[in-house]
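Shown here: the complex without one of its protein chains, the others still in place.
Chain naming follows the written order as A and B, and within any one chain the residues start at number 1.
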Amino acid sequence: MKSGQLSVSSKRNMELIDITDDIKSLLTPAAVGTGLIHLYNPHTTAGLTINEGADPAVREDIIAGLSAFIPLHLPFKHAEGNSPAHLMASLIGSSLTLLVEDDRLVLGQWQRVFFCEFDGPRNRHILWRLATTL
Amino acid sequence: MKSGQLSVSSKRNMELIDITDDIKSLLTPAAVGTGLIHLYNPHTTAGLTINEGADPAVREDIIAGLSAFIPLHLPFKHAEGNSPAHLMASLIGSSLTLLVEDDRLVLGQWQRVFFCEFDGPRNRHILWRLATTL
Partner (left out) sequence: MKSGQLSVSSKRNMELIDITDDIKSLLTPAAVGTGLIHLYNPHTTAGLTINEGADPAVREDIIAGLSAFIPLHLPFKHAEGNSPAHLMASLIGSSLTLLVEDDRLVLGQWQRVFFCEFDGPRNRHILWRLATTL
């Protein structure tokens, strides 16, 4: 399989969910060798980011920081009431391109890959695809 | 054609312009089949993002939200007076990589692709290029 999707279930309204092991586990059977893996989030109130995974407090602080500066109670026009989540989605971004070397994900020492839920809890999924490199 | 550019004209100082149909219309003649399309914005006071397109209020709320938290009247040093637009450009990002399957753009149910004007109105353009995948 050179492309596919991963399921992610969020339990809270906002949370960063570590999906690094899920990505690693699809690389070995894919046997891409050296290349890139592209992750794509098809949801408009969620995102994908890379950040520190060693201390779980970092992902909580990221949520706390976003919640502190994003205006949560403007007179927004979108009737669903989740405009702040849409704004966070565009700030964090919908996709990631990661390096793969010898079937292993290349990450910095403290880096992990996170699915960012901004309007949960919900059942979500992420699309992935491998790309060749020179 | 495996690469090219799209023109976008903004009418307001800040606005999100839906360019999804423009991207879709270049995929059929390109006949990439399955791969990735990379979009690149060469302007420093604009960006590219993916968000909800069904309700036009969402894109207005994103502009309203950005305008509420980005400091608009700091004693900025850049004499052109558009430093907030430069900051928004770096927060939203200059490029997008999107999945293509059977010559069709892969987007989530509510997702559309937007050119983000932060210092308009101006005539802008976006570069695109198709990339192979495994």
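Following the convention adopted for this analysis, contacts are C-beta pairs under 8 Å (C-beta built on N, C-alpha and C of every residue); 3 or more make two chains touch, one makes a residue touch a chain.
Note that the structure is predicted; figures quoted are calculated from it, not measured.
For the chain left out of this panel, the touching residue among B:S7, B:T28 or B:S90 is B:S90. Remark: the omitted chain is touched by one listed residue; of A:A30, A:A46 or A:I62 this is A:I62.
Interface residues of subunit A facing the missing partner chain: 34, 36, 49-52, 55, 57-58, 60-62, 64-66, 68-69, 91-93, 96-99, 106-111, 131-134.
The chain not displayed touches subunit B at residues 2-3, 32, 35, 38, 40-44, 69-71, 74, 76-80, 83-84, 86-87, 89-91, 93-95, 97, 127, 129-132.
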